[in-house]
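In this view, the complex is presented without one of its protein chains, the others remaining in place.
Moving on, here comes chain A:
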Amino acid sequence: MTAELKICIRGLRKDFATRFGRVEALGSVDLDVREGELYVLVGPSGCGKSTLLRILAGLEGTTAGTVEIRRSGGRRAPTAMVFQEPSALPWLTVRSNVAYGLRMQGVEAARRDSIAARYIEKVGLARFAGAYPYQLSGGMKQRVSVARAFASDPEILLMDEPFGSLDELTRLALQDELLWLFEETHKTIVFVTHSIDEALTLGDRVAVMSPAPGRILSTIDVPFPRPRRVIALREDPEYGRHVARIWNLLGVGRERDAAPSA
């Protein structure tokens, strides 16, 4: 691989102090993310994948290890996060929400408005630019968050199961839009999901995580060429083989197979 490394994580551990004592969320994670790739973390719920993302976002500290995000200079923000729950700020219009990251970076009003307008257009919300989040559907709110993250042009984009709470049809539509956006901009993206389908649909590489304390079990190169389309991908015979491979890595079904001998 010739692409430069963008994120470099070595020996990362994270413990949480709870009422029941220390809980190990991440147990020694090593991973590298390359510039311009869409890197997916997939794992069972509670494996610490969201924690890993929050650490990258600067919202959590680390217990041990190093996390390095290689900056390209200038005043670009290191990260922009798309959260699972609706996170469009209720007191801002769609337009101001999408421009929020740029505003915090001190970009002048005229320029941030034109950038915001471009991304609002890309996620199909042009008609709703002046609307407040309460007037939008769940899928539209999530589009606002995605547009906001892209518009703020960070070093890396972090997506924490951004489509996890959406209905199936909306989810597929948003995956398709994300593919468009990614293939157009080639931003570095770290995407967390528990959906194997979503991981294979979007990712260049898929890192499979173990149950807590989370570690990277294996990293799979996803061979499907870009540009990808969500539905066409499902028809590829290779697709089923990769689904099965990740299933096996995650150990789904293994416990049941093992049960009779126990």
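Throughout what follows, a residue touches a chain if its C-beta (ideal position, glycine included) is under 8 Å from a C-beta of that chain, and two chains touch if they have at least 3 such contacts; residues count from 1.
Everything that follows uses one rule, which is that contacts and distances are computed from a predicted model.
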Pick, from "Beta-ketoacyl-[acyl-carrier-protein] synthase family protein", "ABC transporter permease", "Energy-coupling factor transport system substrate-specific component" or "Nitrogen fixation protein FixI", the protein name that UniProt gives for the chain of this complex that is not shown. "ABC transporter permease"
Contact with the hidden chain, among A:Ile7, A:Ala25 or A:Met81, goes to A:Met81
Can you say which of A:Tyr100, A:Phe128 or A:Phe150 touches the chain missing from this structure? A:Tyr100
Considering the whole complex rather than only what is displayed, give the residues of chain A touching the chain that is not shown. 57-59, 77, 79-81, 83, 85-87, 89-92, 100-101, 103-105, 132-135, 148, 152
